[in-house]
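I have a structure I would like to understand better, so I am pasting it below and will then ask my questions one at a time.
Yeah, one chain of the complex is gone here, protein chain that is, but the others are all in their spots.
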């Protein structure tokens, strides 16, 4: 039986060992093949991975072949797909000043080469999307990089890699994952908006979209729903990273729904209404004080909350009180064009109506309280 | 003698009466003509204005003509230019649910008409740029607006107004001013990035750029220098709003340089290096506990700090120690393309160099400390 | 029939006219007597007020007497109590540099005198608690006030007023309401912690507690539950302000439960477990795009969500799965003293057990997911 939702988990998420800046790992590493099995049992549709989640840095060609073949067999055995593949351009010390935007040209070239190898791996595994998270592309001391040069190099790298992928005949699309800060003081392409703009400057804009992450937009206090909305509006939501995060904090990557359930509800509703059919990817991990049991509690919780919210969204839209409040809010009227061949003078004359337009209410309290009622199961 | 910098102030900035959400005004209104005189005396190049800063809401046509003619005379007498004009689409109660994106179509039409009138006024006064700050375009209860509909309406309004301006033969360019929140819970086009992307979807993208504001990007904790850098990189920095702001707070609009002098230094240096020649617009106001004296202390301080920082930036770049540290940081190397016709295999082979590339330092501490030394006048 | 919860609303909350820094009022003022009637009908236990919510600034003695007597009659008629009274030391322009901590001694004295008058009013109306929110006690330009002097003056004012209240034979307790910023750049006593400490330095510490507000601690990104927990632990939770707020934003004062339902659930549960029996005060207001209908939707929603959460908390604690997960989390074990007359050497010897203690899990994912399930009505 096919899962109702195309849920995926990164190998690095259930495999997260609980290391943080102030402490050592609290959990043993997981064998990727075991993760595949457990995720299949829990009802996940697929997995995702960085090159080095599967093939450790420094593996030789024969070792890599053995690892990948064993992994392919596990995917086949358990019927899991690969939602996306990506490359780790942040863990190796050489990337400390950036990868595609390192001041050192040798590092930039190696980063491009490493991405090419990872694209090959992703294509082999059947990944739909190849993600670029430029976690090291940024600065603490802004004076050391002209941001215009950095954007030139970033664009060059994506252009070269898009050419490569097309040249190899791979069908994968690319998705850029924005983040405002951490591990760098300020990261280039900090939000969905900056990434969407950047894509319009590429040589192959059509094959590149975004991979927004709840935690990343939320760190900057931006509305994730609005950000995803702009991506959908642009036809650029190629992938999505779901998790939980409090505003203005270190990157927490909590279980989906562990923070801001109202925003999560609206997100699930928006994805459904927009017909998003890409992977629903949980990029999160269990709290560090969990043992192995907690990892699977965490994974099951992510899926359970998404499913519960999808049901609540359907219930919400079917409620007569909601339909009535939407009408009072003139929500549907926003879809209607404002102007219909009117002359400027006609529009200028309508300014005088403002005083009389000021009196009406928009019933947002009523609508939002209905949302809360439905969310709390009280309707 | 022409001012060294094209400094401008909004009429609403020196004229700010010190009202806030918790208290009544502390200063009397200023006559715009008096503001023109005082700003000229202090060395400002020009002014900027909302329609209703000059012509109060509800003025009749004759009254408007009298006010505008008197103002034009004052500009001529004191030799001030108009950096930008804009329209107030946030103060009137009718805009409480938005202007171009209000759920009420009548409000949207009136907003477009009001903007047309303000464009006429701006053209008459010789404004170089017409700014759109969509302060009310957003939500507290996100459920009441589909963000995709809102962006459709926003785009429609800007397209209609661009057609209007071109149709009238006005040469003005448009500039969109992003802001993440306040007075709405979440504002559409929250950052420079979102606005830059939105512009690429317009019918006349070439005539529309951005007007980034220090306070607005900073509220979300984003690097203003990186945001301005992306706008310059895109050729879209049409105007700029300078002030001071702490991250994660209400919109403070402090005197330029009152917060984060290091970022201000880097901003001034970037604008100079990029050859930005538009107005340097201070969108700020005196602290509420100031009287009339404080207003002019405030205005003089904005210009003095900018000038001091521009001198410091020149001193910085001329320092031999800085030149040496830039070399050690490989800053110039970032301007060099990463790839030069290399084959994929050649690039893949360079991955093996990562271990040896990891050892070098980037001398960012040295460079940043030189910046601090210069900023503090210690070099 | 007595309401199940002692809900109260400030006159300024339902009476909020929807003015903000960028726009004029959107709703007409309410007659306080009408507010009393409507709140009684909706099921509120009582009201609260600033002196000037009821008696406009500048009223003469006879006018004040008339207003207060009419209001007392309305309270009696509708059976509403007065949860707290307070004084407005922020609206008048004279308070622009502070009230108890203004640099101007005349302002400080007038502020103390105004508070005395308001204490008289509160006592007359039978208020249980008198609140001090020092919204103007702070700085934008920190250089203009030594914070140690400001704290001296703040303490002096509270000491003088406590003496006054006791001297008059009033039984009211005082409660300090902390806030980190807005309308000042930085406010003295920015958090619950700072206020709790300040209270220990007073001449009459026993009669002074705190009035924490969801929005205020949340603006700084602090856990409201932990802050209230420390106040309860100290026996100092004399009053509480309930509303909704996103982290790192302007003061939003949204409907209770409109933001962060998980934190709201934990707050309600903590208040219940701690036996808090003071007023449950909603210090919030309807969205600015609401008309009069929206005001009462807002008020009803605050109470409805609190009630729903209280029921959910009871359901949560009764669930066998929760009891089991609490046991696995060793939650109750935290209430047990760590040391029981052990010698230092015995404790030092236990360090060797750390390696073996590292393996266990704490089942926080399981417990938190159960909370989410209950919150969403899925259990």
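Observations on the model:
By letter and in written order, the chains are A, B and C; residue numbering begins at 1 in each of them.
Here is the rule we use: contacts are C-beta pairs under 8 Å (C-beta built on N, C-alpha and C of every residue); 3 or more make two chains touch, one makes a residue touch a chain.
Keep in mind it's a predicted model, so treat the numbers as computed, not measured.
Interchain touches from the omitted chain, evaluated on the whole complex, reach A, B, C.
Residue C:196 is the one among C:196, C:286, C:299 or C:312 that touches the chain missing from this view. Considering the full assembly, A:182 is the residue among A:182, A:293, A:321 or A:342 that touches the omitted chain. Considering the whole complex, the residue from A:254, A:296 or A:362 that touches the absent chain is A:254. Considering A:93, A:171 or A:337, the position touching the chain not shown turns out to be A:93 (whole complex). In the full complex, subunit B contacts the hidden chain through residues 26, 221, 246-249, 255, 257-262, 286-287, 289-294, 297-298, 300-301, 304-305, 308-309, 312, 358-366, 368-369, 372-373, 375-378. Counting over the whole complex, subunit A has residues 18-26, 90-93, 95-97, 135-136, 140-141, 181-183, 185, 221, 246-252, 254, 258, 287-289 touching the chain that is not drawn. Residues of subunit C that touch the chain left out of view are 92-94, 96-97, 100-101, 103-110, 112-114, 116-117, 139-153, 156-157, 160, 164, 167, 180-181, 186, 188-198, 200-201, 219-223, 225-227, 229-230, 232-234, 248, 263, 266, 270, 273-274, 326, 329-331, 333-339, 342, 344, 346-351, 353-355, 357-358, 360, 362-365, 367-368, 371.
As a convention for this text, only the chains that are shown with their structure count from here on.
Between subunit A and subunit B the centroid-to-centroid distance comes to 30 Å (mean Cα coordinates, whole Å). Averaged Cα coordinates give subunit B a centre that lies 37 Å from the centre of subunit C.
Residue positions of subunit B with contacts to 2 or more other chains are 92-93, 96-97, 140-141, 181, 221, 248.
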